[in-house]
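With one protein chain removed, the remaining protein chains of the complex are shown where they sit.
Letters A and B mark the chains as written, and numbering starts fresh at 1 in each.
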Amino acid sequence: MIFSGETQMKSALKLETGCNHDMDENREQKLALFYCERTPESSEQDKQSLEKKYGNSIRLFPIPCSGRIESLHLLRALEEFADAAYLITCPEGECRYFEGNLRAKKRVQKAQEIIKSIGLEGERIGIVMNEHTKSLARQAEEIMGSISHLCPSPVLHPHRS
Amino acid sequence: MSQLKKILDKGDLAVTAECGPPKGADPEAIFKKAELLRGKADAINVTDNQTATVRMSSLAACGLLISAGLDPVLQVVVRDRNRIALQSDILGASAMGIRNVLCLSGDHQSFGNQPQTMGVFDLDSIQFIQVVKTMRDEGTIWGGEPLTKSPELFIGAVANPFADPLGFRPVRLAKKIRAGADFIQTQCVYNLDRFEEWMNMARERGLTEQVNILAGVTPLKSSNMAKYMKKRVSGIDIPDELIKRMEETPKNRQRETGINICVETIQRLKEIQGIRGFHIMAIEWEEAVGEIVGRAGLLPRPSFDQD
Partner (left out) sequence: MITAEQKPIDEIREMIAPYKRILALGCGSCVAECAAGGEKETAMLASTLRMAAKIDGRDLLIHEKTVDRQCVKDFILPLDDIIDQYDAVLSLGCGAGVQAVAEIFPDVPIMPALNTEFIGETRDQGYWVENCVGCGDCVLYDFGGICPLTRCSKRLLNGPCGGSRDGKCEVDPEVPCAWQLIIERLSKFNALDRLEKIYQPKDWSMKQGLGPRNIIREDQQR
């Protein structure tokens, strides 16, 4: 995995502050990544090579339009296996179905509100409206970087006192 | 006998003023205001938990005014009482010697200091007028059961020539008259053109002959008050020229200008056919009433024989 300077710093910070439980702090984040099929370089082949590269760290979920995402999908991902769940949409104004990505944005916000209400960090759920039309691989890398400072999810690894 | 009724029956111009009860149990507050208004008005309105704010009850305050030898106008809103309580208060009021009642909807409960209460609104103001008239003229409560003694009350209602929808206002006025209103007190007038328009519509329908219309006036205390009222209080129309006039007056002379405007307004209202008197609402400024009434040429008031 390749980390940027910023995320190296964030990871170092995490090591310093600690995540307050007895899991290996260098343990990889597990990301559930939902993405619109129109994301550049996101063919079945691209998906497979990403899966090979990241192993268990990323689970990829292509969807025909980001507007098909439900808040429930994001919640279930966090409940079952993910430290974070992200959604890649087409840039604003460029959804093939016009409003799909706007609807997705609202549903992501709703899911964020919900997890915050039970004490999880809002950043465990996020949306990337692919303004610069980066490839799936590139976005995956950036997102993994941006969540690396998060502790392993307390849902999956409850704190032990 | 209602002093207000006596004067209006004679065909003279009547003057009424307003007295707001205190937010407390001290009767002195009422008596003090009574002295400021004695001899300056024919009858004195006591507001009923105005702006949905808890104050000494209008009924009690009117009782105190009776004991002070004045003629009160009991204001009753339908927001706080069901038809049992309303009719009961009407009987009690008459028993205490109160001879005038003003029937209103009341400001919504969300405006006041008890916003969580339930607004009653069992009857609306027009239905309430009808109920009072039935009690007085037919000697029964609503539904027909006879009273042992009918209340004796001069019935009033409010009219707002400046509220929407403008075209419907004369219809509403007609309904109030048909329901039994003997007199009308209007919302305070600043926009004389619009008020004249409303009076014309009322006159065309013959309403000015059927009911005694008292035009409401309120002296402005300051340019801030003027601006506040224009912006925040629904049903008040203050023309920009008046706001400008207040603003151009130095702060220490604004009260004087406010009174001047009020007196000028009364002089112009006197010219309007169908106006039978004036209702002066000097909110928390009861001292001003005497000066206004005096300068408007409405003093002395006829003496009041309480019988």
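Following the convention adopted for this analysis, contacts are C-beta pairs under 8 Å (C-beta built on N, C-alpha and C of every residue); 3 or more make two chains touch, one makes a residue touch a chain.
Remember, predicted model here, so these are calculated numbers, not experimental data.
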In the whole complex, of B:L70, B:A179 or B:V263, the residue touching the missing chain would be B:A179
Among the options B:D124, B:E197 or B:E256, the absent chain makes contact with B:D124
Out of B:L36, B:L91, B:L147 or B:A163, the sole contact with the unshown chain comes from B:A163
In the whole complex, of B:D12, B:D107, B:E152 or B:E291, the residue touching the missing chain would be B:D107
Touch with the missing chain holds, among B:R38, B:R83, B:R194 or B:R255, for B:R83
Residue positions on chain A contacting the omitted chain are 70-72, 75-76, 78-79, 114-115, 117-120, 154-156, 158-160
Hidden partner sits against chain B at residues 79, 83, 105-108, 110-111, 119, 121-127, 130-131, 142, 158, 160, 163-165, 168, 171-172, 174-175, 178-179, 187, 234-235
